[in-house]
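One structure coming up, written as structure tokens, with questions to follow.
Here the complex is missing a single protein chain, while all its other protein chains stay put.
For reference, chains read A and B in written order, and residue numbers begin at 1 within each chain.
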Amino acid sequence: MHSDRASLGLKIAAAAGLLFLHLPILLIFVYAFTTEEKSFQWPPPGLTLKWFAVTWNRPDVWEALGLSVKVASISTVIALILGSLCAAAVSRTRFFGRETISLLVILPIALPGVVTGIALRSAFSIADIPFSTWTIVLGHATFCVVIVYNNAVARFRRTSGSLIEASMDLGANMFQTLRHVILPNIATALVVGGMLAFALSFDEVIVTTFTAGQQQTLPIWMLEELVRPRERPVTNVVAMVVVLVTMLPILGAYYLTRGTEAVAGQGK
Amino acid sequence: MSAVSFDHVSRHFGEVKAVDGVSLDIPEGEFFAMLGPSGSGKTTCLRLIAGFERPTSGRISIFGEQVADLPPYKRHVNTVFQDYALFPHLNVIDNVAYGLMIAGQGRKARHAAAEQALEMVRLGGYGTRKPSELSGGQRQRVALARALVNKPRVLLLDEPLGALDLKLREQMQEELKGLQRQLGITFVFVTHDQGEALSMADRVAVFNEGRIIQVGAPEDIYFRPEVPFVADFVGSSNVLPAPLVARLTGTESPAAIRPERVRLAGEGPLKAVVTGLSFLGLSTRVTLDVEGTRMTALLPQDAARPTVGETVALAWAEGDLHLMRGGA
Partner (left out) sequence: MSAATDTLTARDGVSTRLSDTLWRRPKLLLVLLLLPPVLWLGIIYLGSLFALLLQSFFSIDHFSGLINYEFTLRTYAELFTPANFDIIVRTVTMAACTTLASAVIAFPIACYAARFAKGRWRAVFYLGIMMPLWSSYLVKIYAWKLILAKEGILTWALEGLHLNWLLDAYLALPVVGGNSLSVSTTGTFIVFVYVWMPFMILPIQAALERVPVSMLEASGDLGARPGQTFRHVLFPLALPGIVAGSIFTFSLTLGDYIIPQIIGTSRLFIGQAVYQHQGIAGNIPLAAAFAVVPIVIMGVYLYIAKRMGAFDAL
């Protein structure tokens, strides 16, 4: 293998792989405009903007969206606090049980979501906790911690440890050091971690089906539509909007970390 | 009053005795160097003064004040870090003004003071740049200005020249010495480079395995090493083993002699076989085998050169053979 030029076979295989990943998502964009109401007919018999207006006026969609945003916001805040505390502890000091802490943080996404889901569900029923926004948040925050943690740990690792010592050497106590040195240096990592955590929570469905009870987040709403379709064109429109909305944090995360490090949030 | 004093200070990391019962006194206004190989405890000593480490046992005082319970931000010392530790998110002027900002000085006053400090290290007008836009030597000066602007009573320097190339290093040595003389503050300087320590410091402490082996003026360290380790580490003296010295002088102890003080003569107390010659420009280095002990001699360029394999006699002036303590 020449190291500077790819062989034709490799080029074709890589391009085909990327097309395989992207074409289905692009298809969603076409279906959002179809005039066909009852089936998934291709090619679309006609194009229309009508379903955007219909979707706009659907209160159930707005309610689901509202709940999703609320849950994702609270979960992100909790994950930011817990994840950065954990990252600070693990990266600043060597202590007995460091590996265990890392494992504990990673476990909620390393184990299948259905396990996390049913575990929380049975715990809620044992502890007699009624379903609410907070039961959803409890689950989401738990698996969002690792996203923030990964980003913050990577940044801490790249930040010279002597910066903190330098700040204290120059007269700043720990809280002043936190405000003037640590936070400015890990800020982008936290923003990226927060955006990815938000995206993850916003999209989560497996754990949520166990912790939501009768409430509907946007993914639960979509799941209902997939299992028991009511108005397919509305689903099409919502699907397209969801794709567009989830792209934003990813693009944002990319531009913030460009040239510094990979977005350390591969585990979803 | 001494600026810094250690009284039987130890710092252990688990089983490792990084600093092991060190006592020392650094008078005010002295340029003091801590010299030793890596892992010898010199950097840990510096960190103990700065307050980044706390002693396992012993007492440290700075200008007579016990500092065991004082965190770094309450000590009147400042540090120039080995990697400079400039804050990457701040520009040069805000880096230098950081200490004054924390102390509560207004923006205008602290920027004026910072600019003055920058001029002192010949970086006036560089204030708006980011540290990443500076060369290694410039970063080093900013780090220096950032420490000095706080008017510390003791300035700690951790291998400050280690990352610079040879030419810059020599220039900075001159500048540091000049600054120290001009400001009159105590400098404590950590280095593993014996040339740097000897040329800059008023006094040098040689560290090995967590202990101070010898403290003294550069000439003492260089010409009168007390133990073989110092002789060997500071400028590659010849160390003669105790039995050989016993035969020569009647005293059973190791002895050191500097290579440039060894002469090749027709007659002398020691016979040696020449094992190698290398041309060094101003002098020629002759490696010798004396009954199994390796020695080197530096011959001036005009001296007669022996040939490899020849047996020669070695001679030296009376005071050049320096008797040492055994051990270490």
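The rule is simple: contacts are C-beta pairs under 8 Å (C-beta built on N, C-alpha and C of every residue); 3 or more make two chains touch, one makes a residue touch a chain.
These figures come from a predicted structure and were not determined experimentally.
S.K.: Which listed residue, A:Tyr31, A:Trp51 or A:Phe156, touches the chain dropped from view?
M.R.: A:Tyr31
S.K.: Of the residues A:Gly17, A:Gly66 or A:Pro184, which one touches the chain left out of the display?
M.R.: A:Gly17
S.K.: Using the touch rule from the top, list residues of chain B that touch the missing partner.
M.R.: Counting only chain B, the missing chain is touched by 51, 54, 63-66, 69-74.
S.K.: Since one chain has been left out of the picture, which residues of chain A touch it in the full complex?
M.R.: Listed in rising order, the touching residues are 1-7, 10-11, 13-14, 17-18, 20-22, 24-25, 27-28, 31, 39-43, 78, 81-83, 85-86, 88-89, 93, 95, 101, 104-105, 107-108, 110-116, 118-123, 126, 138, 141-142, 145, 173-176, 196, 199, 203, 205-206, 209-210, 219, 222-223, 226-227, 235, 239, 242-243, 246-247, 249-251, 254, 258, 262-263, 266-268.
What we mean here is this: only the chains that are shown with their structure count from here on.
S.K.: Quick check: how many Å separate the C-alpha centres of chain A and chain B?
M.R.: Averaging C-alpha atoms per chain gives centres 53 Å apart.
S.K.: In their shared complex, at which residues does chain A touch chain B?
M.R.: 160, 162-163, 165-173, 176, 180-181, 184-185
S.K.: For chain B, which residues count as touching chain A in their complex?
M.R.: Touching chain A: residues 50-52, 71-73, 77-79, 81-83, 85-89, 98-99, 101-103, 146-147, 150 of chain B.
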